[in-house]
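Excluded from the complex is one protein chain; the other protein chains are retained at their positions.
Letters are used for the chains, namely A, B and C, taken in the order the chains are written, and counting of residues starts over at 1 for each.
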Amino acid sequence: MKLLEYQVKNLFRRYGIPVPVGKVASSAREVKNIAEEIGKPVVIKAQIPVIGRGEKGGIRVARSAVEAETISSEMMAGRIDGFPVHKVQVDEALAIQDEYFVVLTIDRATRYPALILYTDAQKRIEAAANAIDEKDISVSIDPLIGLQRYQIRNLARQAGFPPALLSVFTNICLQMWSLFTQVDARYVALSPLVITEHQRVIALDGKIALDRCALFRQSFIADHANYILVSENELEAFKQGFVYLDFGNEKSIACLANGAGLTLATMDYVVEAGGTVSDLVDVGARTLTDHSNRALTILLRDEKIQAVVVNIYGCMTSCGEIAKRLLSAWEEADRRVPVFVNFDGYGKMEANSLLQNSGIIVCSSLEDAVNSAVAQTKEMTG
Amino acid sequence: MKLLEYQVKNLFRRYGIPVPVGKVASSAREVKNIAEEIGKPVVIKAQIPVIGRGEKGGIRVARSAVEAETISSEMMAGRIDGFPVHKVQVDEALAIQDEYFVVLTIDRATRYPALILYTDAQKRIEAAANAIDEKDISVSIDPLIGLQRYQIRNLARQAGFPPALLSVFTNICLQMWSLFTQVDARYVALSPLVITEHQRVIALDGKIALDRCALFRQSFIADHANYILVSENELEAFKQGFVYLDFGNEKSIACLANGAGLTLATMDYVVEAGGTVSDLVDVGARTLTDHSNRALTILLRDEKIQAVVVNIYGCMTSCGEIAKRLLSAWEEADRRVPVFVNFDGYGKMEANSLLQNSGIIVCSSLEDAVNSAVAQTKEMTG
Amino acid sequence: MSILINREMDIIVQGITGRAGEYYARLMYEFGMNIVAGVSPTADGTWVMDGKVPVFDSVETALEIFPTAKASIVFVPAPQALDALYEAADAGSFSLVVCVTKGIPIHDVSKVCRTFDARGTRFIGPNSPGIFNPGSALLGVYPADCAIPGDVGVVSRSGTLSYAVLETLKNAGIGVSSCIGIGGDTLQGTTVADALSLLDADVYTKKIVLIGGVGGQEEERAASQVMFSMSTPVVAYFAGRQFPKGRTFGLSGAFIDGGIGDVARKETVFQQMGVRTVRQLRDLPRVLESYS
Partner (left out) sequence: MSILINREMDIIVQGITGRAGEYYARLMYEFGMNIVAGVSPTADGTWVMDGKVPVFDSVETALEIFPTAKASIVFVPAPQALDALYEAADAGSFSLVVCVTKGIPIHDVSKVCRTFDARGTRFIGPNSPGIFNPGSALLGVYPADCAIPGDVGVVSRSGTLSYAVLETLKNAGIGVSSCIGIGGDTLQGTTVADALSLLDADVYTKKIVLIGGVGGQEEERAASQVMFSMSTPVVAYFAGRQFPKGRTFGLSGAFIDGGIGDVARKETVFQQMGVRTVRQLRDLPRVLESYS
């Protein structure tokens, strides 16, 4: 769950990581006031979950408070990559001498945290956070010991970070570590950390991705879900405790399966058979509560969905139980689209006979279910 | 540095460790008000750094607010083990069903933290905190991982702690761990942790010893020094950064040496030669600043001291440098008592010749210095 | 036969009184595994599975009675999993710990991996379906009838998908030596590369199927290992080819972020290393049989 810039900057401020003088605003009038307060040129940045928003008109400079008002009112009237701009961050514009990208993440290769520093502005933070490049300068951190000063020194030396600013840099990195561990972040990035003409060291922007698994001890994560989850469907599934992705494609097929891998494989199958997938639901294979009925209810009322493929491998929750739940959702639904089901594993026979003549279509194989669904949508579109 | 009970209880409250309803008071009038507020029998406890104060009249029960006022005004008028009673803790009296002693310390044998539980009320917390008895129930804690719930469960089971109260006990121990590590304690003890008739689990009293070495990152430790250090001399030395102990004995000999072991050995020597030692100063062997002059200044103005034995082994700070400092203190002193000095190691010759005819008496051996000092005090007393 | 487990091994189940714990403990027991004891902090002194398996409040007490236990399988819910895994590591007796629990915070998993690494204990998971040597031994949550014994080793990042793959192989008459489910979360105690090495060293395994997925670079790292240090042929399949960039799939390690984790890229790397990949699972039996 990636936070928006202004949320990141709030956390940075709380942890003593220096950020530009600035504030978040919800109206052009507020922007004007903030720009007046800052009293010099400002940068106005759209608060949207879009990578590379700068290239899409989401970051603009204003030389005066009046210009700031105009620019922000334009920005907030439009959409970027489909996202409405409800908020903008207004920051002092700074004259930059050097820039560095600093990422604290957990390295999937070692399974330990790593602090990474690089200077290539073209590289995506997300790429750095997910796989350490051999060209990156990085230090591996013992998760039981935590980041130590000597490691930061080694990193800074290798990167040629100005020795005169080492102690400022060290404190920033130690604060990043506190933030990283205390909020259960998947990564924290300073993107970039700049050295200004006046030798101030400032995180011009930052990125934080939170770990959804830590929700049980980080209740504030739930507050951020509204901003992060794109659709109503996703938000409802999040609250109920199952996994739902909505890609927003029209005239599409939804895939419902148990287990992440099986769900992904089902999606691949549909797309490669010529279908469009918009909604992906994993009801889980070893969950205490099976959510198949709730999931199907959400799918059936979504107007953009024209068919559903259900692919279940029965294990602790048997196919039979899932069939019952699907049936109850089906019977309660106001809107119905064809649902093609493939069962395997425990309870397959029982499930198939339960759904016979129910309106839900039981298929003999996943291939059969997928091909039927694709044919169905083709028919409706065609 | 051991804290007083009310300081301990303040920390317990801040960390969510349950304590009896109660408050600290500085006057009998305040005690009466607190007792009225509590509205049932109270326990009044003298806030003094004395082990076993209960047996010395430092803990008394009052059945009414009026009785509480009388008892506390008696208590605060007197002294216990020489300590004036400036403050008393007033707590609700509780009907106790079971009591346990819980100690979190660092085990000198393993060098790792340990959580200890025992039920023998006769045993001193200090003994438990300094050496784990084979009969004690204890778990060793990895200092990099910290105390875990399973370890608390193992401890509780072995001690026969009521399973119904396990989760309360677990949370108390986890909070003890937070407190222990966050304030840099040498030990934290619940003494005792009681289960009341109504199944409340409460730390009736507690002990915390802080780590003086952590002063650089625990500035609050300095605030406690006033309460903990017994004499003016000790407080002054603490502020200046050297080690001073004042045992409060009259007509005594002070020992000044460099290094803890050498200082102790010097003290042994004096006492075994028939002298009384009251003041012990370690000016340190590898300190950046040598404090010999400040130490001698304090010793010379202390009326109870009749002679000083100085025992120095010259190393980084040579005997010569120390001799110069001693001399400057000697020359500035308003009060003078005989000072007998033994030098060994680096700079011995230079030091001896520097002090020749200065009034400070250079001896040929430690034995010589000690015997001279003892003879001197015997003469003055006799 | 085959790797890591056998039917003689004494096994402890942590979290045995939870719904999943008891359900799968029973399946393993019925399969013939020696489930000697269960652990549940709140059910000390009880018995589960029709009075056949005693429950203790800690691993320590379970090991006092059953000191021969060499493996633990963990079903403890995610909020308590860190404690349970530290407990398993601290016991010092286990050569193998499998964690079925999914959704453990990534910082906890990192710490636990560090602890098991230091102790040299084989840790599989989290979010792992366990290990299954068809016809021989089962430590995990596999449906026992989804596979038949044979000489194909399987390494998988996902649970139900691997059951479906095993069943596909079974239906084609292809038997399996061992299936290792390394777990679908972001971090794994036993990595793809580790699991491939284990199977490569196994005398009963003649061919290997790798079931990977979108996200991470674990498989790419493994590809060069397959090429340069393994003698057993490998066929790879990756789920999530059609998964869009920039999205995260639930709690799993499935996401393409900054271009990392793309299935097409994984396939390219494998092909460059000379390892065969299949786009469709139904092609797997045919490609496997082409090695012989």
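The criterion applied here is as follows: a residue touches a chain if its C-beta (ideal position, glycine included) is under 8 Å from a C-beta of that chain, and two chains touch if they have at least 3 such contacts.
Not measured: the values here are computed from a predicted model.
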{"item": "Omitted chain's touching partners, listed by label", "value": "A, B"}
{"item": "Contacting the left-out chain in the complete assembly, out of B:Gln7, B:Asn258, B:Thr297 or B:Asn352", "value": "B:Asn258"}
{"item": "Contact residue for the chain not shown (choose from A:Asn10, A:Ser27, A:Asn154 or A:Ser231)", "value": "A:Asn154"}
{"item": "Residue of B:Leu256, B:Val277 or B:Leu300 touching the missing chain in the full complex", "value": "B:Val277"}
{"item": "Candidates A:Gly16, A:Pro84 or A:Pro163 - the one touching the absent chain", "value": "A:Pro163"}
{"item": "Touching residues (missing chain, whole complex) on subunit A", "value": "145, 148-151, 153-154, 157, 163, 166"}
{"item": "Residues of subunit B (touch criterion as defined above) contacting the omitted chain", "value": "1, 51, 106, 108-109, 111-113, 123-131, 142-144, 181, 184, 186, 211-214, 216-217, 243, 245, 247, 257-265, 267-272, 277, 280, 282, 285-286, 288, 313-316, 344-346, 367"}
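By definition in this document, only the chains that are shown with their structure count from here on.
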{"item": "More contacts between chains, B-C or A-C", "value": "A-C"}
{"item": "Whole-Å separation of chain centres (CA-atom averages), subunit B against subunit C", "value": "55"}
{"item": "Centre-of-Cα separation between subunit C and subunit A, whole angstrom", "value": "27"}
{"item": "Residues within subunit B bordering two or more other chains", "value": "145"}
{"item": "Sites on subunit C at which at least two other chains make contact", "value": "111, 115"}
